[in-house]
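All remarks here apply to the structure that follows.
The complex is shown incomplete by one protein chain, all other protein chains being positioned as in the whole.
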Amino acid sequence: MRSELARKAFAELLGTAFLVATVVGSGIAAQRLSPRDTGLQLLENSLATGAVLVALILTLRPVSASFNPVVTLVERAIGRVDSTTAVSLIGAQVVGAVLGSVVANLMFGLHAVTLSTHHRTGDGLWLGEAVATLGLVLVVFGALAADHAETVAYAVGGYIAAAYWFTSSTSFANPAVTIARALTDTFAGIAPASVPGFVLMQLVGGALGAGAVLLLGARTAPDGDRA
Amino acid sequence: MRSELARKAFAELLGTAFLVATVVGSGIAAQRLSPRDTGLQLLENSLATGAVLVALILTLRPVSASFNPVVTLVERAIGRVDSTTAVSLIGAQVVGAVLGSVVANLMFGLHAVTLSTHHRTGDGLWLGEAVATLGLVLVVFGALAADHAETVAYAVGGYIAAAYWFTSSTSFANPAVTIARALTDTFAGIAPASVPGFVLMQLVGGALGAGAVLLLGARTAPDGDRA
Amino acid sequence: MRSELARKAFAELLGTAFLVATVVGSGIAAQRLSPRDTGLQLLENSLATGAVLVALILTLRPVSASFNPVVTLVERAIGRVDSTTAVSLIGAQVVGAVLGSVVANLMFGLHAVTLSTHHRTGDGLWLGEAVATLGLVLVVFGALAADHAETVAYAVGGYIAAAYWFTSSTSFANPAVTIARALTDTFAGIAPASVPGFVLMQLVGGALGAGAVLLLGARTAPDGDRA
Partner (left out) sequence: MRSELARKAFAELLGTAFLVATVVGSGIAAQRLSPRDTGLQLLENSLATGAVLVALILTLRPVSASFNPVVTLVERAIGRVDSTTAVSLIGAQVVGAVLGSVVANLMFGLHAVTLSTHHRTGDGLWLGEAVATLGLVLVVFGALAADHAETVAYAVGGYIAAAYWFTSSTSFANPAVTIARALTDTFAGIAPASVPGFVLMQLVGGALGAGAVLLLGARTAPDGDRA
């Protein structure tokens, strides 16, 4: 645990676990407590997710706070991390995400894992995931270029809370989180058969977002002293 | 895409597109998911809009983040941008706004464009648009004069989320967004016949806001190193 | 309008006008759009008020942003402003507050002024106003002593949004706003006969708050270069 990479991987695992625990757990609570209005459930779910993202990014950014394989892949593509680091962080994100889903299920008295039966497919939703991930990459790398890098926490929290609402897919925008959400048959779940389509569109959106970042000129070379 | 003006125009296009996609998209989601309470729909719509404004301004401000022809016109009036720049940015804002409306419609499985049938007219609403835009100009140029220019993101996000509620018009306060909202027959739509009245009152409010800014002495000369 | 005091008074007038327009206007909108749940109305009203306070304080703090006679009186008591300034700013706050109430009524198609018939009295409510104002003075003067004075905007916005909920009186906590809220017979109104009791308890709470600030040692002498 002494090495820098192990610390970063541990931060990604912890952060992604709390992120998924929030997405899944607040979805379960919302569904149970506000049974008559799906919009109110999504409001509760989206505000909890946005709020926890602010907290987690402020907390873990000094170590590592991507919590998202798409973000890590873009960092690899622009040369900010090497391949070993990228693979390690993505692995930690997936393990953390699964752990978060399991803990959320257990906290609410459910089986540790139940596969979701909530199918999410169709052109509109796939377009939604691509748009959502394009925007997320834009926000992450744009805000990191601002005067105070900590503002990325508020930018990402605000963006995701909004994206739950403005995309038809409710903006998963994160392959690790998507996989973990297949493991709970509750509000935030996604049927395993729908996962590949979502992940594919997230990768497409992420690539488009990286292109937009380059066009904006916000970052064209690795830059260790920011973020 | 190498020139500074092209980068700024691209940022205005992207930002205004995501802004309108949020206004329109979250309106559609709110209407579908919370069918029994119009106030709850507006709450969902206003929180999503305020949150995305925080994200988009933090993200794009290092390049250009007005997203609003009234703001750009005031910047031209006080000499902070030249006429070529102002025309280019306003053009990019309108194109981005239309794009955002189209994408929102498509994400939710609707036709790319449907003209709104939601008429919005009357003395109260027109007064609302003038007041809303006066306040917006005050907030943008006042907050930019503060110690940390990035706070304009929180000021504008907070202001617009509130203005959805305190004005009878729900505070469009933006000619580019108003035009684009004519292209969707959903919660956020405005009938084309109602657009000129709204835009006129936005220009009146913007002029009054610029006057208030000058009286406050917050900015009496171009100042390139802020914002 | 060239003098420093005139600029400050204008800022107080504008800020208090927008604050009251938000309190009253969002109350009217909430009552009309969410007719079935008073709590949802208060949620909409409190979030709009908290959000606009963040915006207005960030915007006007470089000039003057108290918007509240109790705060100005405490500043006089600790020697941060002289008597002429205090009287001028309080006058501007009251004029601005009345203007805000009138504009809100007009935006929503009501008479410019209608006296409220909403009686608000009783031990619990009076205790609520004293506690609310004690807390507000603590927050304003405590947060101004922090590293970055702009954080007072977030502190006050957060505090007031919460105080709408944790006090039985919904936390008016401001004599100028209280007077102006007597002029609208809507959600946010207060019957003129209930105004003196509220204002008295606000003054009591303000004095207690000033005492707490002194005990905390946060500020024992005038200090021109903060705030």
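Per-chain numbering from 1; labels A, B and C assigned in written order.
One rule holds for everything that comes next: a contact is a pair of C-beta atoms (placed from the backbone, for glycine too) under 8 Å apart; a residue touches a chain by one contact, two chains touch by 3 or more.
The model shown is predicted, which means the values in this text are computed figures rather than measured ones.
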TODO: Could you tell me which of the visible chains the hidden chain touches?
DONE: A, C
Task: Chain not shown: contacting residue from A:58, A:78, A:113 or A:193 - done: A:58
Task: Residue touching the undisplayed chain, where the options are C:43, C:57, C:92 or C:110 - done: C:43
Open item on the list: For chain C, which positions touch the chain that isn't shown here?
Closed with: 37-40, 42-43, 47, 50, 122-125, 127-128, 131, 135, 138-139, 142-143, 145-148, 151-152, 154-159, 161-169, 212, 215-218
Open item on the list: Contact with the hidden chain only, please: which chain A residues?
Closed with: 1, 7, 10-11, 14, 18, 21-22, 24-26, 29-30, 32-34, 36-37, 40-41, 43-45, 47-56, 58-63, 103-104, 106-109, 148-150, 153-154, 157
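Going forward, only the chains that are shown with their structure count from here on.
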Task: Touch-based graph of the chains, sorted into line, ring, star, complete or other - done: line
Task: Angle (degrees, nearest 5) of the CA superposition of chain B onto chain C - done: 90
- [ ] State, to the nearest whole Å, the distance from the C-alpha centre of chain A to the C-alpha centre of chain B.
- [x] 27
